[in-house]
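Heads up, one of the protein chains got dropped from this complex, but the rest are sitting where they should.
For reference, chains read A, B and C in written order, and residue numbers begin at 1 within each chain.
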Amino acid sequence: MDVGQRLTDQNFPESPEKATLEGKNKFLGFWLFLGGETVLFATLFGTYLGLRNSFGKGPEASEIFQLPIVFIATMILLTSSLTSVYAVLALKENRVKAMRGWFFVTLLLGVAFLGLEIYEFVHYVHEGHTFTSGAFGSAFYTLVGFHGGHVLFGVLWIAALLVRNSGRGLTLYNSPKYYLFALYWHFVDVVWVFIFTVVYLMGKVG
Amino acid sequence: MSNAHAANKSVLWDWLTTVDHKKIGILYLISGGFFFLVGGLEALLIRIQLMGPEMTFLTGDLYNQVLTMHGTTMIFLAAMPIIFAFMNAVVPLQIGARDVAFPFLNSLGFWLFFFGGVLLNLSWFLGGAPDAGWTAYAPLSTQSSGHGVDFYVLGLQISGAGTLMGGINFLVTIINMRAPGMTFMRMPLFTWTAFVTSGLILFAFPALTIGFFLLMFDRIFEANFFDANMGGNAIIWEHIFWIFGHPEVYILILPAFGIISEVVATFAKKRLFGYSAMVFATVLIGFLGFMVWAHHMFTVGLGPVANSIFAVATMAIAIPTGVKIFNWIFTMWGGRNRFTTANLFSVGFIPTFVMGGVTGVMLAAAPADYQYHDSYFVVAHFHYVIVGGLILGLFSGLYYWYPRMFGVMLNETLGKWNFWTFFIGFHLTFFPQHFLGLMGMPRRYFTYPEEFQLGSLNFISTIGAIGMTVGTIIFVINIIVTHAKGEKVSGDPWDGRTLEWAMPNPTPHYNFLQTPLVRGLDALWIEKMAGNKGMTPAEPIGDIHMPNNSILPFVMSLGFFIAGLGFIYINTAGLPALIAVIGGIGIGLVCMFLRSWIDDHGYHIHKEDLLKENKGVDA
Amino acid sequence: MASHEETKSVHHHTSLQKKIKLKQERRQHNVSFVMMILLTIVAFAAIASDAVSNQVAILFILVLAAVQVFFQLYVWMHLGHKGHEFPMWGIASGLLIAVITVGTLMGLIW
Partner (left out) sequence: MLGLMGCGNPQLSALQPQGKGASALFDLMILSLAIMVVVLVVVFILFGYVLVKFRERKGDDTIPEQVEGNHMLEVLWTAIPIVLLLVLAVPTVMTTFDLAVSEKSAEESKDASGDKEGPMTINVTAHQYWWEFEYPDQGVITSQELYLPVDERVNVNLSSADVIHSFWIPTISGKMDTNPGDKLENKMWLHPEKVGTFQGACAELCGDSHALMYFKVKVLEKEEFDAWIESMKNTKYDDAPSQVAEGQKIFENNCLSCHAVGDKGGNVGPALTGFADNEKVAGILEHNKDNIKDWINNPQDIKPGNNMPDFNFNEQQLDALADYLLELKTAE
């Protein structure tokens, strides 16, 4: 069967994302990539934890962190993880519309998260907590910013996928792409779980 | 044939767009080889300056630049790419695969490495090279004036990204694309080492990536990670660098171990002694490699508890490494050892590497390292393991696989001259350095006074370096002579044991006409002993799926190269630099987008064409 | 695992089984979502209220974070499913090195 051919309910495989060798390769390669990303973020977290009390000329963490915003952001991201799970479930049943819909919701939630984060950063900068105000500031913006960058990349990625495949059904060629995005998105959420725990909550109690 | 459209494009275009792992291997080899000459030239300059006391050939900052570029070039731009050259050229063949898992990514990885290397070396012409040592310890590196260290950070960041892709590619290739019957415990040892090395790359390079970002932010965007006055902490960089750095040295040496294992067994006409122990030792070395980095930091002040733990952990690595050494010796034991040039290099490797290894264990005795650290004793240690280990291993691999990669065989007479001059020159250069270190000569010194009596040993060392230069030049001549003659050899000139020798010369671009069926370790040897002409196929002849060539990797890497240049000058060149950054990243993103936008299903070579090409093969 | 050939069709009874399996999965996903929301609320509450001492609270929320990660990896990313042996290795190794790295950067820089 041609990998570019639209899948029907009749020939729909158990796991369309892993049905071809290319799909299997992508699937495994992406997981391994996430293993590497774990080390990448660990290095950022380690650096942050090493510097989290070195405020330099900036204000202290407990003075500035805004837990309500962070809480909302967390809820948004968790929900977006759920919607991408729904999308993958739909993918596995060849329900293209539903899948695209859920991914679209995921995208919107991602954008909302980014909006909140930008709002939050602007607020902090006004309080004197900047990238250059001390080692803590540098470490904070680098860690949280790297995560934000990942969210942004995810948003662009899924947007591109949705646009490119609009009007096209699932194929053995594009299923792995959707699936990989969902994995990525979960991973970004995992990182966030640690950010709100280690950065914000622990920062609040010093 | 549906790739006919490619045929009428120029040769250059073909090389720029190729996604064939065999060609990418050659690209890696040529660029890595070139950078080896550059790094070697830098080494020569170092040795000339240190030839006698109080020389003024290269002083102060200039010396530091040469030193930094020597270390950096050799490790990142010479050794790593040559290793990747072999991994590309050999691993898919050894496991009976038609290709690597991600041909496009493979090409992208190469071009990123290449442009990163070019960017780094551009610094010579743009105001001075990095000068803070290959380890770039902060805050020296953050305070270093000029743009040298910016080139270091961005050049290596870009080439490092390429390396990471390569690592993932080979992991997936080895896991997913083995031929039927090629179980893990039947894989040739070189493939095993490539596998473990790729794993180390996957987990070590991300730490370095972040390290480079932090350094870049401190230098370019006034962050304060390493600035003590603003609460920063310089030790963080040291940890991050060595969390990457120590695994890196095993990334380098493991493939060399793999090469030695192949070569020694082939020329002894024996199977590798203790194969399972060798595999286990490889994995164990890889694992322990992550637990010992602080042995580079014994004098940093981590305290006696940490020092003791890391000292003992480091010593433990001697055990699996010893297993390898003895297994090689016992592979030769009882064999019919033929000392071709390839085997000479392998055989020369064994005692030399052991000498470097045991000085490593001496260094691992933490308090004794208070004396050795940052002295020429360390320089002697790591050149013994790197030049005496890795480089001899790579030479061995080159002489061994040259017929597979290029279809011609390097000249054996010149090869032997190459070996002996290089080998003797090597010992002459680095053996005296042990004593220099013990006599109190610190490393990274551009000069030393007469009164310290360090002159004569340094002089011997420099003479040795000239010996290595002669060896290298003979090697270059050998290549020229060989290709000028251009005598083709058969596909299996060494009476090989593994799958890469199971196909005709030159290697068809789809590798195996039919995927082979693997029936045990040393798959080809088994068939030969069973009296078969070649491998037993695992499938009938059929259409072969191939990936399309693409120029995107080249353009994308060029984009990041431009962005890198922009970042380097963002604080001094203003608008043009900003344009370069945005433009460069833009180019990169557009390429990524195009890659995702344009459906690329590859093409098929049809059965009929295959049959026409391979007359006489029964389907 | 499914190779190129096997993908051609899925018989009808298997697709029914699959439906049921997916339905179960959906329930699992919903449960884990609710759990994660609850865990998050508890974590924020533990910090916001003064009921628990800071040390205990930090330990507590770290445990909660670990549980959430488990949910994400195992339930949502199917890490425990068949065919995920190598991904498992990848993530486990990554986590091991992550732990070492974080521990070092916290503990060995004075």
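Here is the rule we go by: a residue touches a chain if its C-beta (ideal position, glycine included) is under 8 Å from a C-beta of that chain, and two chains touch if they have at least 3 such contacts.
Just so you know, these numbers come straight off a predicted model, no measurement behind them.
> Quick one: say which of B:448, B:494, B:512 or B:603 touches the chain that got left out.
Result: among the candidates, B:448 touches the missing chain.
> Check each of B:222, B:374 or B:412 against the chain that is not shown and name the one that touches it.
From the options B:222, B:374 or B:412, the contact with the absent chain belongs to B:374.
> Which residue numbers on chain B touch the omitted chain?
59-61, 64, 131-133, 137, 139-140, 143, 228-229, 232-235, 268-271, 273-277, 299-301, 303-304, 307-308, 311-312, 315-316, 318-319, 322-323, 325-327, 329-330, 332-339, 347, 350-351, 354-355, 358-359, 361-362, 364-371, 373-375, 435, 438-440, 442, 444-449, 451-454, 529
Operating definition for what follows: only the chains that are shown with their structure count from here on.
> Quick one: label the inter-chain contact graph as line, ring, star, complete or other.
Per interface graph, the chains form a complete graph.
> I'd like to verify one number: the distance from the centre of chain A to the centre of chain B, where each centre is the average of its C-alpha atoms, in whole angstrom.
Distance between chain centres, rounded to whole Å: 33 Å.
> With chain centres taken as the means of their Cα atoms, state the distance from chain B to chain C in Å.
36
> Would you mind pulling out the distance in Å between where the CA atoms of chain A average out and where those of chain C do?
That gives a centre separation of 14 Å.
> If a residue has to touch 2 or more other chains to count, which residues of chain A qualify?
21, 24, 28, 32, 35-37, 39, 43, 46-47, 50
> If I count partner chains per residue in chain B, which residues reach a count of at least 2?
175, 202-203, 207, 233, 236, 240, 243, in rising order.
> Mind pulling up the chain C residues that touch chain A in the complex?
Answer in residue numbers: 1-4, 6-10, 14-15, 18-19, 22, 25-26, 29, 33, 36-37, 40, 43-44, 46-48, 54, 57-58, 61-62, 64-65, 68-69, 72-73, 76-77, 83-84, 86-87, 90-91, 93-95, 97-99, 101-106, 109.
> What part of chain B is in contact with chain A in the complex they form?
Result: residues 101-102, 164, 168-169, 171-172, 175-177, 202-207, 209-211, 213-214, 217-218, 221-225, 227, 230-233, 236, 240, 243, 593, 596-597, 599, 601 of chain B touch chain A.
> Over in the complex, which chain A residues touch chain C? Could you list them?
Interface residues on the chain A side: 1, 9-16, 18-21, 24, 28, 31-32, 34-39, 41-43, 45-47, 49-50, 67, 71, 74-75, 78-79, 81-82, 85-86, 89, 92-93, 172, 183, 186-187, 189-190, 193-194, 196-198, 201-202, 204-206.
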